[in-house]
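Omission of a single protein chain aside, the complex is shown with its protein chains in their original locations.
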Amino acid sequence: MQQPCYTAAELALALGGILQGESTVHITGLNRIEYARAGELTFVQSAHYAKYLQYTQASCVLIPRDLPATPRAGQALIRVDHPYRAFVAAMALLVPEKQPPWGSRHPSAIVDPTATIAPTAVIGAYCVIGPHCVVADRVILHPMVVLYEDVSVGESSVLHAGVVCYPRTVIGKRCLIHAGVVLGADGFGFWEGKQGELQKIPHVGGVVLGDGVEIGANTTVDRSLAGNTEIGDGTKVDNLVHVAHNVSIGEHTAIAAQVGISGSTRLGKRNRLGGQVGIVGHVSIGDDVVIEAKSGVSKSLPGPGRYFGTPAREHYVALRQEAALRQLPELLREVQNLRRQVEELRTWYEASNQRNG
Amino acid sequence: MQQPCYTAAELALALGGILQGESTVHITGLNRIEYARAGELTFVQSAHYAKYLQYTQASCVLIPRDLPATPRAGQALIRVDHPYRAFVAAMALLVPEKQPPWGSRHPSAIVDPTATIAPTAVIGAYCVIGPHCVVADRVILHPMVVLYEDVSVGESSVLHAGVVCYPRTVIGKRCLIHAGVVLGADGFGFWEGKQGELQKIPHVGGVVLGDGVEIGANTTVDRSLAGNTEIGDGTKVDNLVHVAHNVSIGEHTAIAAQVGISGSTRLGKRNRLGGQVGIVGHVSIGDDVVIEAKSGVSKSLPGPGRYFGTPAREHYVALRQEAALRQLPELLREVQNLRRQVEELRTWYEASNQRNG
Partner (left out) sequence: MQQPCYTAAELALALGGILQGESTVHITGLNRIEYARAGELTFVQSAHYAKYLQYTQASCVLIPRDLPATPRAGQALIRVDHPYRAFVAAMALLVPEKQPPWGSRHPSAIVDPTATIAPTAVIGAYCVIGPHCVVADRVILHPMVVLYEDVSVGESSVLHAGVVCYPRTVIGKRCLIHAGVVLGADGFGFWEGKQGELQKIPHVGGVVLGDGVEIGANTTVDRSLAGNTEIGDGTKVDNLVHVAHNVSIGEHTAIAAQVGISGSTRLGKRNRLGGQVGIVGHVSIGDDVVIEAKSGVSKSLPGPGRYFGTPAREHYVALRQEAALRQLPELLREVQNLRRQVEELRTWYEASNQRNG
């Protein structure tokens, strides 16, 4: 692999920035500012990180246009409108994505004769593709992806190593499914018998992901009782998240790691769920709802709104209760003190009453 | 695949219900009532969902015997004792399970010569079965199941794609192990050295699952220090659950997603654990215990009982504290007000005392 190499001047030109300092320094990699070394590009997004400027060994730093700073010897500064975005743009230059071998199928892949594989799809080693599956153009299946039967993967979607799709899973276009994800396992539903024994309720539905959905590593999305568990277009789900059977999640929602959403719950659009949030089953969450990390949602929440706590309540209410809770030990002492004073007053009063009586 | 097709009259007969409306309408699928379309069967379990009756496009609806409702044009209603159960019974007709290829072994499966595979077992592609394993009759191993050595899988159990069983894992009869499950990884136990360094404690025990156990996708059950980590007959575990080393879980227990049970803890029978519950190590939970979602259990809990909160306490106590907490900000103001009044009274009293003194 030939390592890409750019001068600071070339990067400034490519990123639309104004160069200051050493224009000929060679840049071959990039890093965050705390870690960057000579030969690397880094960035300072705001004044908060400007303190690192005096320590960084980076050869080239993207900075805001108006940040007061001068380059050290041998160093280049590039002033841009949005250093973070410019840094990401530079990734495409310094860490170019490799072209996958479009239209290749590893000889070890096992593809059922009734499956349809588009000519440009890439099928990795040891993939197993079951009956009636459909794999569209420019799909990439990394090694050991298992598609049971009747699974459909839309154009330009990528499934990483070891992803398992149970029957009737439908993945939209441009989805990104990370390693270890399980889509379409049985919903967790049982009838309880008289002796407490649990009788399984079969789930014959599927899982449907819209277009542009991303699912993080080792996340699980269960299939529906009937019909589909649904995740809307553009929604992004982090690692180790649990999405139960019959759940419906709206478009452009972001769900952080280790969130759990129980059966038949419906989420609206553009929600933001913090890490480790839990939501009970059979409730509805509106559009544009923010649920802070670790909250436990026990009832339906209207949107737009911001919620926190277990049980989740409006964020400002939760903060007020939290502040009050911090005063509670002192309050207990205060009330004890008041009680003593009231008793004293009462004694005095009764004594004085008797004197005057 | 030939799609099954029944008339409403045939379904009513098969499900023991009373038909109302269009008896000849053809049914080829089923769905939940919010989503059902023409040609589909759906159900209304209770009056709560009856509102959907006027909107649903379903061609046939299972309803309670006494629900006031009349079929629309071209629609059939079937009155039954328990619509949800009738709906599930209809699944077997409309989405018949496929017969697995009993007694087949995919040529890519790698089976150690010392392993014993029953003649009717199904061994999927790319399975790896280690020394001294025993796979009983009518077991189904989906693709890429890995059994290390000395693993035993009982009759009629199903292991989904990518399940990994470490040495000395024993799976009972009729178990269902979902994709990505890891049984028997090392317990998380260390001795702490003087410099804080962690010295690994080896775990040479196993994992034993009883009969009829279900384990959800990507759940992990660690093996014991010595002896076994045990899960009792009929117990059902949801996705992404962590069961630590030496844990013992009784029969007919249901454990929702993302629960974590720490090392050496023992649970009784017929427990119900809500999602994201955590239980510390080395405690005992009785029989017939319900622990509400997100609770953190820090000590042993007797059964029967219902618990909630972190630390978990009796449910009614937790609710009372929760209600009190909501009043806390107001209480703070109230106490401040009382303090002012008491001071006023005191001033008056002392002044009046002086006058009278």
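Letters are used for the chains, namely A and B, taken in the order the chains are written, and counting of residues starts over at 1 for each.
One rule holds for everything that comes next: a residue touches a chain if its C-beta (ideal position, glycine included) is under 8 Å from a C-beta of that chain, and two chains touch if they have at least 3 such contacts.
Since we're looking at a predicted model, the values are computed, not measured.
Trainee: Which residue, A:Leu13, A:Ala47 or A:Met91, contacts the hidden chain when the whole complex is considered?
Mentor: The missing chain is touched by A:Met91.
Trainee: Given the contact definition stated above, which residue among A:Asp112, A:Glu192 or A:Glu322 touches the chain not shown here?
Mentor: Reading the full complex, the residue touching the unseen chain is A:Glu322.
Trainee: Since one chain isn't shown, list which residues of chain B touch it in the complete complex.
Mentor: On the chain B side, contact with the omitted chain comes from 110, 126, 128, 132, 144, 146, 148, 162, 164, 166, 180, 182, 185-186, 188, 190-191, 195-198, 200-202, 204-205, 218, 220, 222, 224-228, 240, 242, 244, 246, 258, 260, 262, 276, 278, 280, 296, 298, 310-311, 320-321, 323-325, 327-328, 331, 334-335, 338, 341-342, 345, 348-349, 352, 356.
Trainee: On chain A, what residues meet the omitted chain?
Mentor: 1, 30-32, 35-36, 42, 85, 87-88, 91-92, 94-95, 106, 108, 124-126, 142-144, 160-162, 176, 178-180, 214, 216-218, 234-236, 238-240, 252, 254, 256-258, 269-270, 275-276, 288, 293-294, 310, 322, 325-326, 328-329, 331-332, 335, 338-339, 342, 345-346, 349, 352-353, 356
Keep this in mind: only the chains that are shown with their structure count from here on.
Trainee: Whole-Å distance, chain A centre to chain B centre, using C-alpha means?
Mentor: Going by mean C-alpha positions, chain A sits 24 Å from chain B.
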